[in-house]
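Before anything else, here's the structure in question.
Missing here: one protein chain of the complex. Every other protein chain is in place.
Letters A, B and C mark the chains in the order given here, with residues in each chain numbered from 1 onward.
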Amino acid sequence: MEALRHTINAFATPTTIYLSSVALFAIAMWKMEIVVKPLVMIPVVIVTVLGTIFALTDDHFFKLVTLPDNIPITIMLATVGYFTWYALKKGVENDKRLSENRPLIEQEQDRRVMTWPNLVYIEFICLIAITVFLIFWSIGFQAPLEEPANPTVTPNPAKAPWYFLGLQEMLVYFDPWLAGVVFPGLIVVGLMALPYIDPNPKGNGYYSFKDRRLVIGYYLFGFLIQWVLLIVLGTFMRGPGWSFFGPFQEWDPHKVEALTNINLSELLWVKLLNIGLPKNILLREGVGIVVVLGYLVALPPLLAKTIFKKLYQELSFIRFQIMCFLFLAMLSLPIKMILRWTINLKYIVAIPEFFFNI
Amino acid sequence: MAENKKQFDPDHLFNILKLNKWFAIVSILLLLGVVGLIKKDYDRDWKNWQRKFRSLEIKNTKDEITKVSEDLKNSSEYQEAQAKLDSAGQELKKNEIDLFKLKKELADHENTRFKTDRVFRDLKSVTDSLRYELDEAKHHNDRSVNRIATRLKKKEAELQVARAKKEAAEAVYNKTQSQINELTASTKAAQAELNKASSDLTRLKKKERAIGRSFVNDVLRDAPLLDFIDPSLKVKEIIVDDLYDDYNFAKIKRIDSCTTCHVAIDKVGYEDQPNPLKTHPKLDVYLSSRSPHPIQEYGCTICHGGMGGSLDFVHAGHAPKNEAQAKEWEKKYHWHPLKHWDDPMLPLQYTQANCLGCHKKEIDVPKGDRINQAIFLVERSGCVQCHKVEGWHLKNKPGPTLRKISSKVSEEWLSKWIRNPKSFRPTTAMPRFFDLTNTKDYESKARSSVQVAGIVSYLKSKAQPYEPPSVSLEGASIEQGKQLFGDIGCLGCHSIDDYPKIMQPQFGPDLSDVGSKLSANWIAAWLKNPKQYWPDSRMPNMRLSESEIKHLTSYLLSKRNTAFEEQKLQKADPRVIDKTTLEFLKARMTLKEAQEKAASMSKEEKLHFIGERTIAHYGCYSCHDIDGFENAKPIGVELTLEASKPLPRFDFGFVDIPKNLQSWIYQKLMEPRIFDTGKEKAYLDRLRMPQFDFTPEQAELVTTFVLGLKKDDTPLHRKPSYDNNIDRIHAGRALLHENNCRGCHIVEDMGGRILANYESARQGPPNLKGVGQKLQPDWFYQFLKAPSVVRPWLNVRMPTFGFSDHDNNALINYFRALDRQTQNYETIPELARSGDHYMLGKKTFETYQCQNCHKSPPYPPDTDMENMAPPLTLVPKRLRYEWVDDWLRDPQKLMPGTGMPGFFYYDGKPMTPESEDEVKAVRDYLYVR
Amino acid sequence: MDIKEELKPPQDSVVVEDSYHMVTRRGFVSWLTVGWGAFAGATAIMGAAFQRFLFPNVLREPPQEFKIGFPNDFLEGVVDLRMQDKYGIWVVRGFDPATSQTGIYVLSVICTHLGCTPTWLESEAKFKCPCHGSGFYKTGINFEGPAPRPLERFRVVLAEDGQVQVDKGKKFQYEKGEWTQPEAFLKV
Partner (left out) sequence: MNSKLKQIQKQIVESQIWKSIFRHGMPDDTRTRAMVVLSNVFLHLHPVKSREAGIRVGYTWCMGGITFFLFLVEAVTGILLMFYYRPTAEYAYSDIIALREHVPLGIMRELHRWGAHAMVIAVWLHMFRVFMTGSYKPPREFNWGIGVVLLVLTLLLSFTGYLLPWDQLAIWAIAVGSNMARATPFLGHEGPGASLLKIGDMNLVHAGDDARFGLLAGRMISEATLLRFYVLHCIFIPFVASILMAIHFWRVRKDGGISGPM
């Protein structure tokens, strides 16, 4: 048992967890028809449940998970997990029906029925059920209250509410103006823009997967990996000093991590060229600026010519530009994470003089 | 498909029965949930405690009722009252008819009175309003003035008549009433007497009705959802007006609801109950309205800490006093340490830490036994020398000066001592710096040897020359030395193995091994006058004669510690010397410079350098006076607000102890280097606090002190008042501490430890109670400057402390402040050496044979020292005129247990005018004799 | 499609197979009754709880028992208004017809009519309520206006230290004959 815990602790680093989650996600996207089969999912559920039970035997993990403010995360994980599977299973089912030219599930249910009592009654039952759920939750767990607010003593770790922990985790990799302002803004804008940049007329009003693989993958990557996974990392594995801890590792406020990050300009001018940083800011950060501009401006046409050729034809120029910008912005997080883990990169463009760091 | 559609009822897509079932299930769950919600909200621990207390009270009340009614049966007072009532009742019966008549009359009179009163009142209000109208009319020059005036006049006349009628009716009424009263007076009086006799019973019965078992009390009052009407289970709060909880953004009034569970905390009579229904163990000091800390004005949390607003065992922040209690609480109350509160409750043994919040500048906190012991220990151990604590820095360094060390001890002795002081003298206050938990390995030991050698080398090279005059011990007797040691009062400060230990810990060093340390010459010189070797020494001059010095010296020289003498000393390894030198150098210069510098130094220079750096590293100069470190800063962490530091700032390392402040401090004191365990650290980076070898009890005391060092917002008027008198008392107490006066004398009912060595208190140093009232300041001053013999029968002697004028005055002021004496100069009246008064004094003096005990010097050799009293020749210069009067009247009152008989005052009976005269006459006689 | 058209009751009502009628009346009623019963019960309890919510368990009001000074601080025959703001009482020292004795009694400042605070009119020697004109004598007896009963008196005793102690928790009402009780009046 102890050995297993140690192995898991050793395995659990942001790099491994993130990358393996991405890999699992890619596999699921690729072979969704198989993944959603009960034959696959039942063992997964069993393993998850057993794993959770095993994990709960650990004192530290148990305390962490049963912390009243962390209960919603557990509920969120369970519901999001279940509903993702449920929606995809229905989608796959509908895909199958389409390919066999059978009517969709939803098409079989196109009878018009009276709202009273059918809808009203189930709604009523649902609402009572959710009230019951809430009442028992309230009886079981007391709302947390810590010591009186003290502006001079910062608790360690100081965490945002759980639903914003994804953003806080992003702050490890990006400056606040990006992680705290621009990215949340882009998430909102991107979500609102979704109906306008998704040209696919299929899959409107019924569950589907195959016809919308790209956009579903895009959405699920953002939701599950970039949001939910980062919340889990931020809540359960970020301890004092925002240091990373394995699930069964005691949170030690004196943990020391090797953290020496380097800017792209330092990497280039000092490490590679060995001539020291130039005085001129533009010259100093030139490469970084070029890289960023290249990523955001030059890459879209390139993509339009190559892998997104079909998409480019479906969308108009502006829509494609917007789509590409949002897509690249989302991808920038994993890219930056990987750069951090591989070459300890801090900033691609570092102009602290104007609070402009990327 | 089409067929199906026809059969389909759009009203019922789902099976209604199934939905009904679902509806029923969730509704039942909802009902259960709601009931659970109410139950959760209603069920509180404090209610159970109040219920328990109520059962207790019911039982007590019932017992009391039985007892009181039993008493009442036997009480003659009650019987008499009963009898009186009976007879009065009979009397009344005789007059029954009269009474009946009178009552009937009274009813008639009442009617008349009411009617006439009504008429009067109506008329009165009419005249009042007419008067107002008249005023108005006059003011407006209205034409109706005259009309109103006539009307008013008429009405006023009517009013007079009505008034007369009313008063007559009242008179008649009152008369009848008084007749009735007369008839019933004796019954009423008897009833009142009876009521008075049985008032206890009535009160108890009333109480029993109020709290006893009944449907209303047991069920209705505290039923869930109805318990707002008139509940018996109530949250009790003490709102303390001007003590605050600091919520950082605002200070809010302290609200303590502790008494919700601790119901009986300020009530006498529940001492034997288990907590929380127990009475406070020290009601004389706390909570009661007569104590200095009444509960309504101070509450609970100001002393105990914890969250006063909480009604829950865990949230209130209860702290167990040990592991076992923690286990018990976990089982009983689901206890766990309270994380989220800045001021947790302190375990019982540390509670007195919070005394320091208000009693900050006080020495000897009244009734604060533990905190006083803690302060003594802290000062003796020199804690506040290395760790700065605002207001606690000691004037004198607790360790001896090292400026002339080479003449005092040998180099070998010094090395062994520094390495492990307790191996020479287990009771020493000097802590051990080497061979501790983090320096036990072979390499550390070698480094320690080098450091010790370095210190010795440094001290030796800096030592000033000092040569004590040589002394011959010819004719000296160890036996006589031992005798002297016990008699003259050395034991007031020192201990030695020939005499029982009376003080723990001691003020001065234990001298059982001192022969292995010092030379005869040095001891003799020191005994003669300690200040010539070390001017700041607190050892006083005992005014020893040459022969006494010889005896004592030879006695002390005979006290040897052979085990220590035979101890082997580890030699300093040259390679380690080089390494250590380099490491110290590296800290101040670049690696290259350090290497060059080290290469240029000789071995001696290196040792000297290592010594200097080591002394700086360990802060030896904080406790000892060392040449070259006059301006060095103490090395310890400042502790002024230690207990207010947030817990994460304490490094618990890998030590498995409860994560709270008191455990950390206690652990640190028991094993100062423990938090290095399991860490890889360079030798010089390791923790360096030395090992004091505290006993667990002592460590708890010092922890108590440290826990008291915290932020304090108590308003000034809540603290003990610092008037002029109290300032003087504190200054005096500080001097008492500094000079260990209490080692010999009892002052303020404390101290006098040396007295245990004498057969009777008469043989030991006097109790200093009341000396402020007793002594003339001039004489007192002279005495402290150069003590003279007052009690010739004593062997123990008052040493010459060599007080400065400042200290002398402070001491005199202190004793006088204790007795509330303020006048420095007093007049002793001119007294005649003749006349009746003088003769009466002389006669009385002779009658009572005062001279028998109060002999005057010179004393012949066969004088009876057993029953001697101070010579009366001292009186005119020594004693205050007023005091002598008081003393003669009742010596026992001023000094309980004194041998002086009370000649004039017996058994609390007032003195006769004759003996009044005698007292005055004797007193005056003493002043002019 | 026209909704009205759809809403017409089915012409051949017998055709429809209705789950409503398929079940026995008894079974249907019992499940539904249990459901509604439990739901109504829960709602009723919740309603009672909301009502309970409005009555706090802890009140932080000024103390009901307090000391107001020594008997000699109060002048014979004077209505003392000093305690009106802080404690809501009038202290009167003088002859009290109710007990036929001289001493101190403490009056509530709350008019027995509708709870306004009357004013003491020295010249007319009465308390006059500004709201509806009720008048009270110095003793607290009502004599004019709509007030239904005299002002209330509070418990007044001599504390251990000789100060006058007032307890607003215990009141004495004239109409119940309570003014003659021992603690309604402090004999001086």
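Going forward, a residue touches a chain if its C-beta (ideal position, glycine included) is under 8 Å from a C-beta of that chain, and two chains touch if they have at least 3 such contacts.
Everything numeric here is computed off the predicted structure, so don't read it as measured data.
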Touching partners, among the displayed chains, of the absent chain: A, B, C
Listed residues B:Pro294, B:Gly309 or B:Pro337, member touching the removed chain: B:Gly309
Option from A:Ala12, A:Val35 or A:Ile216 whose C-beta touches the chain left out: A:Ile216
Absent-chain contact - pick from B:Val172, B:Ala189, B:Val235 or B:Leu394: B:Val235
Residue of A:Pro117, A:Gly286, A:Pro301 or A:Pro334 touching the missing chain in the full complex: A:Pro117
Residue numbers in subunit A that touch the chain omitted from display: 69, 71-72, 75-76, 79-80, 83-84, 87-88, 90-91, 104-107, 109-120, 122-123, 126-127, 130-131, 133-135, 137-139, 141-151, 153-155, 158-164, 167-168, 171, 175-177, 179-182, 188, 191-192, 194-196, 198, 201-208, 212, 216, 219, 223, 351, 354-356
In subunit C, positions touching the absent partner: 3, 6-10, 20, 49-50, 52-58
Residues of subunit B (touch criterion as defined above) contacting the omitted chain: 10-11, 13, 37, 40-41, 228, 235, 247, 249-250, 252, 255, 257, 307, 309-312, 315, 340
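By our rule, only the chains that are shown with their structure count from here on.
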Separation of mean Cα positions, subunit C and subunit B [Å, integer]: 46
Multi-partner residues of subunit C (at least 2 other chains): 39
For subunit B, residues that touch 2 or more chains besides their own: 11-12, 14, 16, 23, 27, 30, 33-34, 37
Residue ranges of subunit B touching subunit A (in the complex, touch as defined): 5, 8, 10-14, 16, 19, 22-23, 26-27, 29-30, 33-34, 36-37, 40, 247-249, 339-342, 646, 648, 651
Touching residues (chain side subunit C, partner subunit B) in the complex: 15-20, 23, 27-28, 31-32, 34-39, 41-42, 45-46, 48-49, 52, 55, 57-58, 60, 143-144
Residue ranges of subunit B touching subunit C (in the complex, touch as defined): 6-7, 9, 11-12, 14-17, 20-21, 23-24, 27-28, 30-31, 33-35, 37-38, 41, 121, 125, 225, 228, 234-235, 237, 239, 255, 257
